[in-house]
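With one protein chain withheld, the remaining protein chains of the complex are depicted in position.
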Amino acid sequence: MKKSRPGAKGKRATTGLTPVSGPTPARGRLGVAASSPLGVPQAEIQDLIELLKRNNLAEIELERAGVRVRLRRDLAPLTTAAHGEALTAPQDVRPNEVPAENAPQDTSGMVTITSPIVGTFYRSPSPDADPYVEEGDLVKKGQVLCIVEAMKLMNEIESELDGKIVKILADSTKAVEFAQPLFLIDPNATA
Amino acid sequence: MKKSRPGAKGKRATTGLTPVSGPTPARGRLGVAASSPLGVPQAEIQDLIELLKRNNLAEIELERAGVRVRLRRDLAPLTTAAHGEALTAPQDVRPNEVPAENAPQDTSGMVTITSPIVGTFYRSPSPDADPYVEEGDLVKKGQVLCIVEAMKLMNEIESELDGKIVKILADSTKAVEFAQPLFLIDPNATA
Amino acid sequence: MFKKILIANRGEIALRIIRACRELGIRTVAIHSDIDATSLYVRAADERVCVGPADASLSYRNIPNVLSAAEVTGADAIHPGYGFLAENAHFAEVCESIGIKFIGPSSETISLLGDKSKAKELMIKKGIPTMPGSPGELKSEAEALEAAKKVGFPVIIKASAGGGGRGMRVVNKEDELVRAFQSAQAEAKSTFGHDGVYLEKFFIEPRHIEVQILADEKGRVVYLGERDCSIQRRYQKLIEETPSPAVDERLRREIGRVAVEAVRAAHYRNAGTVEFLVDKDHNFYFMEVNTRIQVKHPVTEMVTGIDLIKEQIRVAAGLPLAFRQQDIEIAGHSFECRINAEDPEKFTPCPGLVKKFQPPGGFGVRVDSAMEADTIVSPNYDSMIAKLITHARTREESLARMRRALDEFVIEGIKTTIPLHRRIFNDAEFQKGRVSTGFLERFLAVNPS
Partner (left out) sequence: MFKKILIANRGEIALRIIRACRELGIRTVAIHSDIDATSLYVRAADERVCVGPADASLSYRNIPNVLSAAEVTGADAIHPGYGFLAENAHFAEVCESIGIKFIGPSSETISLLGDKSKAKELMIKKGIPTMPGSPGELKSEAEALEAAKKVGFPVIIKASAGGGGRGMRVVNKEDELVRAFQSAQAEAKSTFGHDGVYLEKFFIEPRHIEVQILADEKGRVVYLGERDCSIQRRYQKLIEETPSPAVDERLRREIGRVAVEAVRAAHYRNAGTVEFLVDKDHNFYFMEVNTRIQVKHPVTEMVTGIDLIKEQIRVAAGLPLAFRQQDIEIAGHSFECRINAEDPEKFTPCPGLVKKFQPPGGFGVRVDSAMEADTIVSPNYDSMIAKLITHARTREESLARMRRALDEFVIEGIKTTIPLHRRIFNDAEFQKGRVSTGFLERFLAVNPS
């Protein structure tokens, strides 16, 4: 199998890195991470949520007189909207999403490998072959993690760092879009 | 001069009373009366003002952790809007308005006599005659304070209470609309 | 031409009239109740006067205050819109007497056509086909029975002073007649203060078709095609369209000619609507004349290109009609959906705070509304908060466009009739244009949501 076309190689080599500094919220949903929401009216939080959604922001933090509110969310990828109600607000539903209950875990200091291109995600080089990596595997920088097929070309996605595969975030044979998270890697894990 | 037409008399007898319990803000303008605006961002007050204006409310009060904000305004009467920018927000400009610098005074406990009808305000029974009342006059319940001419009929507006004319709020010979304040009366003043 | 017009109305029709005035270079005065002080239509006007409290009978219907507002602002004409004082002959008369032009027919015409049995008598005299029925008011039960037998059951008993379905009774058989006659009389008395009732043939599955007319002060009259208002619930229209799927070119010309004759008989001036019932065999019967601009006037504007509000103002100012009958062309197809602040299943009013208001846009979509986000729909007034109108080259395309526009319309905070409209526009029978005045009741029974 051929690696990505030469013309686009430069861009593709830059695998998107998204350092996650705080707790990872459930993807595609709004997570309220307030140290103490007491004393702040619900309506005000709702306003902040609206602000967050409409302006396509990832995070808002507000601190005042001992009350601190922080709102975070991930942006909506590859989705299907229901007709009719589609325009009321951004829909943050992703069909091939990792179940929400798997999401809330301590991911501080971890690194997300995202897709640099639009295409189809494959965990193995061919249907019969074993996956490149499994959750729990230790990987080296430059090691192939998966393939994203685009325009009949198989683009190998390499790890940008040494670490442990904590979570595989996309389903094999499903479409992925630009910047969609594929793997969560812990650079500090040694076994 | 004839008093109001018989058919409408019932309604007109009910002179609009608007008890003012707090400080009177400048009419036709937004007045911020916060016990302590410190610690509340200007933008938040602006939001509250927007909320107040858009929802056509007269007052909003918000208290939180020692900070209390109260916003009040009178609704916009008989005005002229500038073309072009008219729709951006309610225009609270009144041509025949009492100058703003006269407004901020302690009016707690006072009563506003408003116009029960739309028409033209006259302070005297005829152009040559003396005004019915002047500022500082003591008046009795039932005493005629002014005339509002509507449909060629002279409608005498009577005082609903005993007290002192603290302020005359409309200009003679100018148009007044329904519920427009005409007189401010202090019921507790005795001289 | 007028220099300043006072609009004796509120909401979308007030804004509609203000827009027309602006395009004509005429200054506007909005009147408002105290709770409407900051409404969009009020802000859109050049001047504004508060005419009373929330209760419309003390503000928008308060004739002395409305006229005083016109006097103190120096308005030289009053546009009444629809509802409130629009068909009040007394109001029109007082306007005439104090030299303020009432934009509408004369008080005599309003008075004559407002009395349904008198109007019918006039039409019969002029040879215009009217609903088979009693020649005038029914004096007794015996007279009612005789009339009913003559036109044949089923029949409908209606109040002379009536409207909106009040005082009406459908009678299927002879032995039901006396009771229905008595209760209709009683309801007419209590609702309208006059117990006069008359009787008409009751048609199964008729269409409600009406013709827009326009007359100048010299008595020249044109018709501007028909509107099909068959989608109604308890006589409240929900959807209107033009052209009617049931009207062909021959019928259009014929019914138009008769409508012009009808209003000529009443010395009509300004815009008006002649309502007909059309049966399955294309027979049509005069019902009444509405002596005002109607809620549904936009569909006629869309297919003719003629701005009816501007024409009302022009002819009221004494200008002759700007076009002849042969200049009026019907191009394409238009639908109007009334968006009401109502529960779309129970039809109960649903006032409250509108949190988001995002009307649809693009080609062939028109929205007439004075609503905006962060405003309150008051329980004091009519629940209609917007009219959604589409226009396209064909009925099919106009229908698809309405479906698209309904999907795009976002109103948050209150319930509206939008979901019901979506369901109707997806109905196969409606799509084929096979509807009558009974459609909606049947549709709701068959398609519970």
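Annotations for the structure displayed:
Per-chain numbering from 1; labels A, B and C assigned in written order.
The working rule: contacts are C-beta pairs under 8 Å (C-beta built on N, C-alpha and C of every residue); 3 or more make two chains touch, one makes a residue touch a chain.
Owing to the predicted nature of the structure, the values given are computational and were not obtained by experimental measurement.
Touch with the chain that is not drawn comes from one residue among C:G305, C:G318 or C:G438, which is C:G305. Of the options A:I117, A:C146, A:L169 or A:I185, the residue whose C-beta touches the omitted chain is A:I117. Touching the missing chain, out of C:G99, C:G362 or C:P448, is residue C:G362.
If you put the missing chain back, the residues of chain A touching it would be 5, 8, 11, 50-51, 53-56, 75-81, 83, 86-87, 89-91, 117-120, 150-151, 175, 177-180. Chain C residues in contact with the hidden partner, per the touch definition given at the top, are 15-16, 19, 22-25, 44, 298, 301-302, 305-307, 331-332, 358-359, 361-369, 372-373, 392-393, 397, 400-401, 403-404, 407-408.
As a convention for this text, only the chains that are shown with their structure count from here on.
In this assembly, the C-alpha centroid of chain B lies 39 Å from the C-alpha centroid of chain C.
We define each chain's centre as the mean of its Cα atoms; on that basis chain A and chain C are separated by 56 Å.
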